[in-house]
Structures are given as structure tokens and as C-alpha cells.
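Note that one protein chain is taken out, while the other chains of the complex remain in position.
And now, chain A:
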Amino acid sequence: MAERAAPGGAGPEAAAPLPAGPQAPELSREEKLQLRKEKKQQKKKKRSEKGPAAEPPELGTPSDPGQPRGAHPKSLPTLADGPNDGEKPAGGKSKAELRAERRAKQEAERAQKQAKKAELSQAATAAKPRLTPTEPQSVVKRLPEHVQVDDPAAQRKLAKKLERQQVPLRQDYGTKVNLFSHLHQYSRKKPLTQQMSIPSTVIHPAVVRLGLQYSQGIINGSNARCIALLEVFKQLIRDYSTPPNEELSRDLVAKLKPHISFLNQCRPLSASMGNAIKFLKKEISCLPDTLREEEAKEKLQDTIDKYLREKILLAAEAISRSAFEKINDNDVILVYGCSSLVNRTLCDAHVKKGRAFRVIVVDSRPRLEGRETLRRLVRKGIHCTYVMINAISYVLPEVSKVLLGAHALLANGSVMSRVGTSQIALVSKAYNVPVLVCCETYKFCERVQTDSFVSNELDDPDDLIVLRKGQAQLGGWAENKSLRLLNLVYDVTPPDLVDLVITDLGMIPCTSVPVVLRVKNVDQ
């Protein structure tokens, strides 16, 4: 009912610029768009003529308070134009007139709200032509570049962006397995510094050093990488000086971008690093303009310190304490790979609290990180057994629980961790052994992934070549056209295989991860 009244209401409302008012429903979409464009231009023209003074009355006051805007795409500019023309002869303002205008505006807004409610109950067909031209972006999500390696257009865009920032582009190495051809694969023997000048002017030398250490694998593990990144950012901020006529809050973010691209080219950023960067960018852009440069820099360094202390170091302490409740005497705990959190938990439980338990360290090629875990645990005096991952079904009958570390926790509750973790979780489930994952909240990520293919990291395939008695069996893999080597870094464990996630907020089931994310967003 309300809709039918609209054409009638709009018609007499419209002034000269609205020729086809009553016939609006019969017009095709293109003509409607055209008419809308004309109206917008006229509105702009009129606005420039009248100046800002005329705007308040322009916004409100339809003579028909019950006029819905829904049925007509055109009724919106109609609303603006109609009272616009009517007000033309109004001229000067007096207090009473202003009050009248304000009252009229409020009434109009109330009317609009009602109209909106009525509009919502309509079919979507009327709303669609209005929505789609104005908001196409909310429907299409942009994919990040690092999963679009086989799309030449995306790579060209990336190359242009890197050229603009004067960061060299790292070349991919070797033929990739088809299923993973959308990911980058770099070689450790061709570092990025090959293409850069030695005294680095564009990129801060500390960042170059960090990038080299990432790409050569000296700094490994998501906590270590994030801590190193934050320390380097602190140094960057210390060495930064605002150029004249620039705002620190805007310029510093712009200066950080090439450095982040450089680190990304050295090794794809981890989820923990991504969250830290987001936090830092937000902090910088929220700096008040009144601060002097030194104060602002100090404040930034303090916030970075606070983030590091709270989210990483104290969180590790909290997790260690919570996890301690789950470790009982005479337990046999299975761990996989090298996770700084899990190591710390076990060492604290043994050294500080004196629990008696045994650990089985599971390791896998090519990284053999379990050896490092073994060294650290044995050093503290914990009884350890060392097996390779193909032996887990033999040792699981005597294991009481499995403690795993995580690289990131995704929004649907999946755990992204070192490749092999999902296998351990699966076999543990088959043997009814509880699986506990330790992860700090700053590694929670808003991505959703159900498989390990979409977004992963390909490591140097030459790592798989092993030398036995001076002979490298896979040494000539590049010449063999039908042979491809795959060295995956991460895999995704589905949430139903994980029994408990131990975070610094407490022990939560896997399905509560989106809740934590929501709470975190509200907090910030």
C-alpha cells in the first residue's frame, strides 16, 4: 500500500527537473540509472549555487511524511530536489525559520526510519538495483597475493607494487607440484640480497638482516619470528625521523610498508607476525597529533613493549600454569616438532613444580626440529624417548596425552601447525588419546580454512635431498621432467580432532575460537 502511494507522492513533489515522475515503474533499469545521474548532477549544481546554508532544509522535509523511498530508486534524489526547489525563494534565515527547519529535519528523519522499516518488508527486487551499483565490493572478496602465484595479472600487480617500493622481487625456483602451483617456492641459495646493493639505503639494515635470518632459517618458530620482528620495528622507530610537512602517524605507516614487503619476499609472513603488524599500524594511526616526535616515538616503543610482554611473554607464563593442571604424575606426554610454548610448559612442570612424567618426542624430516626439543628437555633432566613420525602408532598405546603447539588458530576452530600435526591428531583420536593444543590468543586469525592446500608455504625443495655416503640420490631432480619435490611447511587440523585449546584466557574447546575473536575485536 505504501508503495503504491509513492508514485503519486513523488509526482506532485517533483519540480521541473523530474520529467517522468508518475511513469517511474515502467522505465527500464538503464533509464532509471540515467535519470538518477542527471538528478545528481543537478543537485550538485544547485548545491554549489546555494551554498551550505541551504543544505539542512534540503535533507529533510518531504511534504509527505509517510513517503517510503523503497519502491523508487529515484525517489531519493526526488526527495532532495523537491524541497530544494521549494526552498529557493526562502532566502534569509531567522531564528524561527531555523527552528522550523530543524524540526522538519527531525520529522523527516523519523519518517525515513519508518519508511525504511516498511521498505525492508518488501521484495528484494526493488532494493537490488539500488544496492548493486553502489556496493559491489562487499560481495567480492579479494584474495591475498601469495596464493595467486599462477595468476599472471596478480603477479604483475605485485611486481609493480614492489618496483614502486624499490623492493626486489624474488624469483620462484624449480617446478612445483600442480596442486600447489598457486604458492611461491623459493630457494635458500638465492637470497634476496643478491639483487640489492650492499649498503642498503631503501631498507633499514636491521630489516635486511632480519630478512636474511628468516630466509636462511636462523629464526624459526612463530613466537621467535614475531619477537624478532617487534624488536626490529622498535629499532626502526628509533631511527625514524619525520620529514618536514608530514604527519608522523601517516608517514610512519607509509615508511613501514616497503619493509614489510621486503620481509614478505624473504619469507611469507606468519599469522602471528600479521597480527602484530596490524596492531602496530593501528597504534600508529591512532596517535594524537599533538604529541611531539620524540614523545610519539617513545609512546610507540612502550606500546610495542607492552604488546610483547603481555601477549607473548606473560601469555606463555599463563599457559604454562594452566597446562600444568593437566599434567599428572606418571604421565606419558607426546610432543611433536619444536614448539617454544610446549617446551616451556614441560620444563616448568618438571623443574619448578617437580612433576614426574615422561615425554615422547616425535620428529619428522626434513626439518628434524624434534632434535632441538630433545636437547632442551634432556638438559633439564626430563626422561625422553625419540621416535620418527612413522612410529607413532607403535608408541601411542602407552601415551596418556598429546601436547601440540600451533602456528595459528583459524576462525572455524582449525589448528594450523607444522606439517604432520594433523596426522598425529588423527592417529591419537583413533587410539582415544586426548589432544591438547597450546596457543596464545594473539595467534588467533580470522581466516577460515578447511584444507591445507589453499594457503600454505612451500619450503626449499632442495632440503629433501639427503647425502648418504657422499651420494645424493635426489640430486638431479631438476633435470628429470616427471619428478617434482614438495616440501610443505604447514597443515590444518580439523577442530573435531582437537579436544582442548589452552590459551592465556583459559582452557577453551576448539569451537569457542570465534567467540574469542569477537571479544578481541570488541575490546579493540
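Methods note: a contact is a pair of C-beta atoms (placed from the backbone, for glycine too) under 8 Å apart; a residue touches a chain by one contact, two chains touch by 3 or more; residues count from 1.
What we mean here is this: contacts and distances are computed from a predicted model.
Within the choices "Serine/threonine-protein phosphatase 2A 55 kDa regulatory subunit B", "Translation initiation factor eIF2B subunit gamma", "AP complex subunit sigma" or "Tax1-binding protein 3", the name that UniProt assigns to the complex's undisplayed chain is "Translation initiation factor eIF2B subunit gamma". When the missing chain is restored to the complex, the residue among A:P144, A:G217 or A:P509 that touches it is A:G217. Within the set A:P152, A:P199, A:P244 or A:G354, the residue that contacts the chain not displayed is A:P199. Checked against the full complex, the one of A:V208, A:A315, A:L396 or A:I502 touching the unshown chain is A:V208. In the full complex, chain A touches the hidden chain at residues 191, 193-194, 196-201, 205-206, 208-209, 212-213, 216-221, 223-225, 227-228, 231-232, 235, 313, 337-338, 340, 369, 371-373, 375, 378-379.
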